[in-house]
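To start, I am sharing the structure in question, which I have written as structure tokens.
A single protein chain has been omitted from the complex, and every remaining protein chain is retained in its original position.
Moving on to chain A:
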Amino acid sequence: MRTRATRGVLLALLPSSVLAGCTGWQSAFDAQGASAISIKQLMVLMVVICSVVWALVIAVLIRALWRGREQVERSIGPDPVIERRTARVVVAAVTATVIVLAVFTVVSFFTTRALTLAGHDDLTIKVRGQQWWWGLEYLGPTPDERFETANEIHIPVGRNVRLQLEGIDVIHSLWVPGLAGKQDLIPGRRNELTLRAERPGAYRGQCSEFCGLQHAHMALLVIAEQQETFDQWMRSQRERATDPSDAEIAAGQQVFLSRPCAACHAIRGTSATGTNGPDLTHVGGRRYIAAGLLETTRGSLAAWISDPQTLKPGNNMPMVALSADELRSVSAYLASLK
């Protein structure tokens, strides 16, 4: 008795645990972008029609099994009435199959065509996938409107945004399930993807093509916001880094510039111009560091700098031996770069 009750509870929990992934900021079922909505509609249509077909097939099969038992005693040999009826059923089933497949083909053709929306006048962002983070370059009509950032894409709501996707080392794939479908980032090739968020919010995306040790920790955030907020964000991102406001932060800047940090990272407005690692000009203003690994706080910055290989083993950030004072001041400096 008790085992049966347990089994019942487990059976009831199974679908709910399966469906638990259907909401949230990284779900194709919670579609808030133009492409994601049309993909979701196509998916729902296919699932509904296929479920109906499956139910019909199973019903016919059950009926056939049931009737087969009754007719065991019947004489062998073709019966013209049954033959005609069988022929009608086969023709009807074939016709229905052709119609269903034709509908699927036409609907998916139009869905696919609706996915490429953005033109050349739209906001364009170059996305460089590399082990294991996302480099972003907002392109503009003039060079001083361009700027670099990483792992956090801001877009205006209700507008098409064109992403130019490039792979730096191996093949990666960008998937923000709430906004659009998947698109690969392939070395030596440029793919395009259009994002269009219909509602403001934060949408999480992830690399969806296995790309090495830290593939699972290669996330990015798409933040869709109203046009005014977005314009304000873009203006502040174009600015150079803020100057140190106190002695500790100034000491941190000195540490950053004199140690290997500056060889790989750029902070605009200083002598740090490395391009191998993420641009840190406004790192303190981003929600996460290390491609979605840790929330940006002074503590997590210090943890990351002091031992990146324990937090994200195999990533390309080396462990730079710093003294406690140096670590304290450099984390204060990076956290101050809003």
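Please note the rule applied: contacts are C-beta pairs under 8 Å (C-beta built on N, C-alpha and C of every residue); 3 or more make two chains touch, one makes a residue touch a chain; residues count from 1.
By definition in this document, contacts and distances are computed from a predicted model.
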Protein name (UniProt record) of the chain left out of view, among "Peptide/nickel transport system ATP-binding protein", "Fe-S cluster assembly protein SufD", "Cytochrome c" or "Protein-methionine-sulfoxide reductase catalytic subunit MsrP": "Cytochrome c"
Residue of A:Leu117, A:Met234 or A:Val320 in touch with the missing chain, whole complex considered: A:Val320
Residue, one of A:Arg159, A:Lys182, A:Arg238 or A:Arg259, that touches the chain absent here: A:Arg259
Absent-chain contact - pick from A:Ser51, A:Thr297 or A:Thr310: A:Thr310
Residue numbers in chain A that touch the chain omitted from display: 169, 187-188, 258-260, 262-264, 276, 307, 309-310, 313-314, 316, 318-321
